[in-house]
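Every protein chain but one is kept in place in this view of the complex.
Each chain carries a letter (A, B and C) given by its place in the written order, and its residues are counted from 1.
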Amino acid sequence: MDQKKKKSYLINTAAIALLYLLFFVLIQTKTINNYFVGIMIMTCIMIIMALSLNIVAGFLGQMALGHAGFMAIGAYSSAMATKAIVDAGIEMPSILLLLVALLVGGLVAGIFGILIGTPTLRLRGDYLGIVTIGFAEIIRIFFINFGPTGGAAGLKGISKLVDFNNVFFITVIVAVLIFTFGRSKHGRAIISIREDEIASESAGVPTTIYKVLGFTMAAFFAGLGGALYAHYQAFLEPSKFAFMFSIEMFVIVVLGGLGSLTGSILSAIVLTVLPEMLREFSEYRLLIYSLLLIIMMIFRPQGMLGRSEFSLTDFIDKLIMRKNRKTTSDGGEK
Amino acid sequence: MNLFLQQLINGLNVGSIYALIAIGYTMVYGIIKLINFAHGEIMMFGAYFAFIAATSYNMPVWAIFLTSMIIMAILGVAIEFIAYRPLRNAPRLSALITAIGVSIFLQNLALLIFKADPKVMPKLFPEKIFYLGGIEISSTTLITVGLAIVFMILLDLYIRKTKQGRAMRAVSEDKDAAILMGINVNRTISLTFALGSALGALGGVLYSVAYIQVFPTMGVMPGLKAFIAAVLGGIGIVPGAMLGGFIIGMVETMTKAYISTTWADAIVFAILIIVLLFKPTGILGKNTREKV
Amino acid sequence: MKKRIFSLSLVAMLVLSVFTLAGCSSSSSSDEVIKIGFIGPLSGDAAIYGTSASEGAQLAVDEINEAGGIDGKTIELIAYDSKADQTEAINAYNRLRDQDEVVAVIGGTLSGETLAMKDLMVADNMPVLSPTATAVDVTVDAPNIFRACFLDDYQGKAAANFATNDLGAKTAALLVGTGNPYSEGVSAAFEEVFTANGGTIVGSESYGTTDKDFSAQLTKIKELNPEIVFVPDYVQTVGPILQKAAEMGITATFMGADGWDGIQEEYADAAQDNYFTNHYAADSPSELVQSFITAYQDEYTTVPNSFAALGYDAVYVMTKAITAAGSTEADAIITALTETENQGVTGTLKFDENGDPKDKEVTIIKIDQGQLKFETQVVN
Partner (left out) sequence: MSVMQAKDITMQFGGLTAVDKFNLTLEPHELVGLIGPNGAGKTTIFNMLTGVYVPTIGTIEIEGQSIIGKKPNEIVKMGASRTFQNIRLFKDLTAIENVKIAYHNFIDYNLAQGMFRTKKFWSEEKKAQDECFKLLEIFDMGEYADTLAKNLPYGQQRKLEIARALATEPKVLMLDEPAAGMNPNETAELMKTIHFIREKFDITVLLIEHDMKLVMGICERIIVVDYGKTIAEGSPAEIKNNPDVIRAYLGD
């Protein structure tokens, strides 16, 4: 059991290191240019957004259609924090400043997660969905009218702290943390609410607390994603965080498979890269995108991976097993 | 006082259009528990067909309305058949994503066909201002509100009094039981889409006449507001949608008039949230307890 | 098994996409072609502005190429859609720079997208000439960024001066689009100058960017009964406002800014006898203007709006600078731009130390029987 865990840790760590090394070499040798690096950074941010939304939508099983709102809170609050630090003339290494930004973005968004989650999580399904849309819109309208963050004209002069190196590792860390969260007693309790709320209560799970916890965790990581976004774009506009952006994230999660983290990652990559690939057909790209969406849902309604996770360890095991089987194939199935 | 009455009329005008569109959301939701995100686009296409009918074919006004409503009824049924029916037994969220997909598709189709710049809807009704005890009501407002109310009453009668209407209610109560009673569920669902889409188209035409323009993204905001109206009234309940529509229209106008124009949308959402927190299934919604 | 095929095909798709993207970068840049990028919204709600500007720019490129290009080299204009979205704009810009290796950029078209790209553009030292981004910050602390249009506050001032001096107005109401920096910026300048000129702002109403129902605001304005109602916004918003105001019997004179360009096409009746500030007048006797309009109409059948005119001028200015620089090096082009002076469709364009147009004339247009009539010219 433990041996297996260790092996799987090792394989995954090695794979991540390899992946990073690959990109590092490609970037250093200028095989891939800044344009591509930019897309990769956006992909990483979208992966964080999708993973965090998956906590509410996938683990908790609630229809949350206002994720862009938490992202906006994280983006704006972190940007204000780093601006204040820079304006105050406090010198600190950029990685430290980025950590401050992440912490502020995550915490502020998390606090709003508690504030919004506590009253609204009594609602279910579509009603919860509409209320989350409502909150996200209120947040957006707030930033449009709020002078200190530049209002509709946008917030300028945010330090650009995010590059591929740090965003890659932050994404890996966030992914791992959300994964371990899902496999802890807290994650299990949240998943049990999705499965059957009444049974979950009757099994002694304090459902209200765990619903709010799930919602807050999602908000926290969304705020983190927002902080990354703010310090990558270096400019924020409230219109970015409109209703359609929340929907876009929700689509990513459902398409990847509700509750499947690896599915969310895969789906975030495909859905961020795909529209860029279609740039040549700019007029038709949303048409193609929406058609693919419909076709995908009709033929695979549970999303790419359903609820299962893609396991590299199992994948490798299977590959090896297959080879072994082939080498001993004269003996038939074993 | 006059100013207040004037604003009340303004609110009634917007509200009646929201109500018409909200009915489509609520009927579809009632019967297949799907938020038909594409309904706003149905409304938009309805407006475009009316625009084409009015500018290219010079049809009389009643024919413009009828053409648009019939075409959209057919389109609504087609959408259900192609995109939603295969997902009838799939997880509800998949159906929701499909609806979002259809919405994006229709929007971009319209963008491709009609281009982004807004078309100006010709005035379909003779321009006249009526004076009613000091307040002014334009003929457009009067006809909009009147048509909306007439169609809502017709729909209500249809659902309550006819055999097909009863079938609709039966399917929305309990699909399996309805099948056992010999009701053709597929046909009933198609009929629901047809009716909902026709009313959505009507709302679209009235909207474009009242606000002059037709453009590919015109369905988004009224669609969202109407959806809110449907939820506010208690989604799945037709009179609830009407009530919700009028309330949203009224709140929006009154907020703009007396509180703040910049915060109007935020206030509409805040009211919705507050109502739902105290009455989680909407104003006319029944509290259903899950059976244990 | 089925599942494996599915996931394998997904992985294959991903890998493929990585290689397509990476592969694109090796596109060759021929010496015979000078590539200039264009960024603006070509789809979505704001598509009309990006499309107009890019059409104007393309027209200029075609004309220049026909006349022999720049020292025998042809210009290629590569236009990308920003969808009026920051992230899209940045991706488009990155792609222009890395994939297409453009030597200069015309764009962005809107202020928001331009500001989003600004830091990158400054860091890259990319010669940028925005035809239409009017927000003040676009050119601040950005020696490589220039613009062809005058600024929001510049035309707001001009409009206020015209209202006081030429129309003799004493009272005005504002109708402002919140969430639209353009509308907010122009009306703020108008308010300041109009008040300084001795006028009174009797009321200030606002609406959101997606609003279509203005009856509540107009009902209030009607009660205030001002001489002037200042509505600096784009045609798609102003048109319905004017129509609704006419329906409600509001008699005040409506005024606006360059966003009104095109109002005469669909809203002629409602806009009758109203005024707006613009970059050029289509009925100007200037030969330059007339030949531009004819050429544009031949190509695109419609009358060019000011976005098209500014896009057209921007390409000419940029071409002049590249020619003068004698190279496609960024620094050379930027230096040349600072010294360029161009007599264009939208007036005389030379840049001040910020890269903004210096003493550009503001044209006041009157809408009369579905025609845009040149009223006067104001220089602040």
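In this text, contacts are C-beta pairs under 8 Å (C-beta built on N, C-alpha and C of every residue); 3 or more make two chains touch, one makes a residue touch a chain.
Since we're looking at a predicted model, the values are computed, not measured.
Q: Please identify which residue in A:L10, A:V25, A:L96 or A:L177 touches the non-displayed chain.
A: Per the contact definition at the top, the residue touching the missing chain is A:L177.
Q: Of the residues A:A189, A:L255 or A:L286, I need the one that contacts the missing chain.
A: From the options A:A189, A:L255 or A:L286, the contact with the absent chain belongs to A:A189.
Q: Can you work out which residue in A:A75, A:L102, A:A136 or A:V205 touches the chain that's missing from view?
A: Of the listed residues, the one touching the omitted chain is A:V205.
Q: Using the touch rule from the top, list residues of chain A that touch the missing partner.
A: Interface with the chain not displayed, on the chain A side: 177, 180-181, 184-189, 191-192, 195-196, 198-208, 213, 307.
The working rule: only the chains that are shown with their structure count from here on.
Q: Quick check of your reading of the touch definition: is the inter-chain graph here a line, ring, star, complete or other?
A: Drawn as a graph, the chains make a fully connected set, so complete.
Q: B-C versus A-B: which interface comes out with more C-beta contact pairs?
A: A-B
Q: Rounded to the nearest whole Å, what is the centre-to-centre distance of chain B and chain C, using the mean of the C-alpha atoms as each centre?
A: 36
Q: Multi-chain contacts only, two chains or more: what residues does chain A have there?
A: 141, 144-145, 283, 286 - these are the residues of chain A that touch more than one other chain.
Q: Quick check on chain C: which residues sit in contact with 2+ other chains?
A: 43, 178-179, 208
Q: Considering only the defined contacts, which chain A positions touch chain B in the complex?
A: Touching chain B: residues 57, 63, 119-120, 122-124, 126-127, 129-131, 133-135, 137-138, 141-142, 144-145, 198, 243, 247, 250-251, 254-255, 258, 283-284, 286-287, 289-291, 293-294, 297-298, 301-303 of chain A.
Q: Going by the contact rule set out above, which residues of chain C touch chain B in the complex?
A: Touch list, chain C to chain B: 43-48, 51, 178-179, 205-208, 210, 212-213, 215-217, 219-220, 223, 236, 239-240, 243-244, 247-249, 266-267.
Q: Enumerate the contact residues on chain B facing chain A in the complex.
A: 29, 35, 83, 86-87, 90-91, 93-98, 100-105, 107-109, 111-112, 224, 227-228, 231, 235, 262-263, 265-266, 269-270, 272-273, 276-277, 280-282, 290, 292
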